Structures are given as C-alpha cells and as structure tokens.
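Removed from the display is one protein chain of the complex; every other protein chain stays in position.
Should a chain be cited, it is by its letter among A and B, assigned in written order, with residues numbered from 1 in that chain.
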Amino acid sequence: MNLDALLYWVGMAAVAVSALTGVLDSSRKQMDLIGALLVGVATALGGGTIRDLLLDRNVFWVVDQTYLVVALATAFVTFFLARSLHLPPRLFLIPDALGLALFTIVGTQVALQWHAPWLVASLMGVTTGVVGGVLRDILCNDVPLVFLKGELYASAAWLGALSLIGLQELGLHGIWASWIAMSVVLALRLLAIRFHLTLPAFAPRRSD
Amino acid sequence: MNLDALLYWVGMAAVAVSALTGVLDSSRKQMDLIGALLVGVATALGGGTIRDLLLDRNVFWVVDQTYLVVALATAFVTFFLARSLHLPPRLFLIPDALGLALFTIVGTQVALQWHAPWLVASLMGVTTGVVGGVLRDILCNDVPLVFLKGELYASAAWLGALSLIGLQELGLHGIWASWIAMSVVLALRLLAIRFHLTLPAFAPRRSD
Partner (left out) sequence: MNLDALLYWVGMAAVAVSALTGVLDSSRKQMDLIGALLVGVATALGGGTIRDLLLDRNVFWVVDQTYLVVALATAFVTFFLARSLHLPPRLFLIPDALGLALFTIVGTQVALQWHAPWLVASLMGVTTGVVGGVLRDILCNDVPLVFLKGELYASAAWLGALSLIGLQELGLHGIWASWIAMSVVLALRLLAIRFHLTLPAFAPRRSD
C-alpha cells in the first residue's frame, strides 16, 4: 500500500468516525433527523474543507462524492442507533480521539504535498483535526471544547503534526512517519484523558 | 426569458427577501444600524458565498456589485420600517420560506452548470438556501433554527433540489423544472408550518 492509498483510506475512516461523533453530540440538543445529519456532515467534512479553502485546493468532497456519501450514511445509521440505545457519554471520547489522530495526519500530509511551508503545514494538520469539532460545538451553541481548559486536544494534534514533519525531514518514509505520528496523537490524547494532563491556563476570575 | 435570466432575477429576489428577514430577526437583539446592515447582508449573501467558495467559483457579489447594492438597500429600508412599525413575528415566515425556495433552486442550478456531481449539487442547493439563516442565527448567538426540531426546513430544500435534478434528468427543460422545484420547496415549507409536519427527532432528555 503506497502513501496516497493509505491517506485515502485513513481520510475515509476519519470522515466516518467524525460523522458519528457529530451525531452523538447533537443528540444532547433537541435536533431532528436533518439537523443531526447536517451537524454530522459538518463535523466530518468541516476540517478538510477549511484546509482545502486555505490552500486553494479543490475541496476534497466536491471532487470525490464518496466522502459525502460515507458521511451521510454514517450519520443516518448513528441517528437511529442513538435514538434507540442509551449510549454512555464516555464512549464518545474514543472515536473522537481516533478522528483527531487520523485527520491531523492526513491534513498535514496533504499540506506538505501541496508544498506549504512547514509551520503552515503543521497548522493545517491541526485545522483538519479540530475544525470539525469546533463547527459541531458552534452549531450546538457551546463554547468549543477545544478552546476550554481541559485535557490535551489541539496540542496533542500539533505535537503529532510536528513529529510527522520532523520524522520525514530525518528521512523516514512517509508511510512509517504517518503511522508513528497517528500513534503519537492518539496516545497523547488518551493518556491526557486518563491522567488529566493539562496545559497552563488562565486562573479563574471572580467576575464574569 | 432564458434559464440564465430567470436564475439572475430569482437570485436577486432571494437576496432582497433574505436581507429583509436578517434585519427583522436582528431587531430582537440590541443591534444598531450597522449591526442590522451587516446581519442583513450576511443573511442575504452568506449561502451563495459558501457555495461559490466550495465550488471554487468567483464569489457572485464580488463579480457583480448589484447583489451587494440590493442587499444593502433592502436592509437599510427594512431597518427604518422595523423601527417605526410593530410587525407581527409570523409575517417573517413567508419571506423566509420564499427566500429558502428561491435560493435552493438557484444554488442547485449553479452547481449543476459547474458540473458538480448530483449529490454534491443537491447539497449546494441546501447550502445556498439555509447557510444565510445559519449565519444570521450564529451572529445573533442562537442555536440555528434549521438544526432544531421543528417544521420541515432544510429537508424541504433538499427534496426540492433532488426533484429539480430528477426532473431535468427525465428531460424536462431547466426553466420548467426550476419553477416546479421552487413550488415544491415553498409548498412543503408552508404546509409544514400550517400542519406542523416534522421529522423524527431525538427524544427529550432529563439532564442537559
């Protein structure tokens, strides 16, 4: 399997798990089928869309309709599962961490292949990884989770993107660098949840 | 009147009625003239702008300044009318349904002429129809109406866009297909309001 094929399938998997998390999250709000579908699709496709607009590429799901079909189908199935089953909220954290890891690596690789400068490429990885969730939270009218004090999230993505760029700069093949960097993001995120690893934050204020 | 001329005038009418709904909606918040103008313009031009960015077309109102002038003028007049008259809130629903119908058909046709795949084209119609209202609600810091449980909205637009594509695929001329599909969206939306037609939704939860 070459790098392009790997990125294609990893991207497709990331779209599916993100659509799932979008619909699960929307179930906390009074949304109907179409609202849940739209939030699922926005979560699944939002990050890569912003990346493609910023890089002036063709938007990936406009060129290849398969991504849109996968997002819609996953959201559709999740909606009816989530209505009939009582899913524990913590179940949500594993696919969300997986989507973050997959999207970050795909987004960074796409930006590198587009010859973006390295710092921009790392930020494109973070963008692809977190923007879907930010859209999801804005559409549900919450403060986006990624901005709140909490366990490593965007920082895990950023460290993964930077390690991908560093490993490839050291001569490692893109496929191995991708697998390692995905593991870095996933491990950092899951360890952060388990052991409450956080970054320095603003101290709580009395007012506001 | 050929199809291009029809789409031009329908688009212009959609811009005007959407600017009107944006300003009417902003009157519920403590906004001043410029805030109301900006919300009106964002509601009027937002959907088509996102469609053009996603399709990598030139943004319609940057190319043809007339749309911007119509949006600004309508918003300006509506602001001073809304200040002096007491308009019943339900009056708002008719132009909003009209804007949804007009924008959905224009958006779908533009995407088809740009040779987008059919499922993408139908979603571009929905995008053009609903994104302006989503922006309006985000800027006013509400949960966007389109995502909430309620009478058919985005689903009416989607069915209209799909019927447009289906009718043209069956060989009907674009002009007739456009008029029929506009009527489908408008009728579905107004019947849904009248008879409280809804989609399946998440059951209310106790917590949250």
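Here, contacts are C-beta pairs under 8 Å (C-beta built on N, C-alpha and C of every residue); 3 or more make two chains touch, one makes a residue touch a chain.
Since we're looking at a predicted model, the values are computed, not measured.
*Asks:* Touch as defined at the start, partner being the missing chain; which of B:T21, B:T49, B:T104 or B:S178 qualifies?
*Replies:* B:T49
*Asks:* From the list B:V126, B:L139 or B:A201, pick the residue that touches the absent chain.
*Replies:* B:L139
*Asks:* Need a quick check: the contact residues on chain A for the chain that isn't drawn.
*Replies:* Against the left-out chain, chain A lists 53-56, 116-117, 119-120, 123, 134, 138, 141-144, 146-150, 153-155, 158, 198-205, 208.
*Asks:* Spell out, residue by residue, where the missing chain touches chain B.
*Replies:* 26-36, 38-39, 49, 53, 58-59, 61-62, 65, 68-69, 82-83, 138-141
The rule is simple: only the chains that are shown with their structure count from here on.
*Asks:* At what distance in angstrom does the C-alpha mean of chain B lie from that of chain A?
*Replies:* Between these chains, centre-to-centre, one finds 29 Å.
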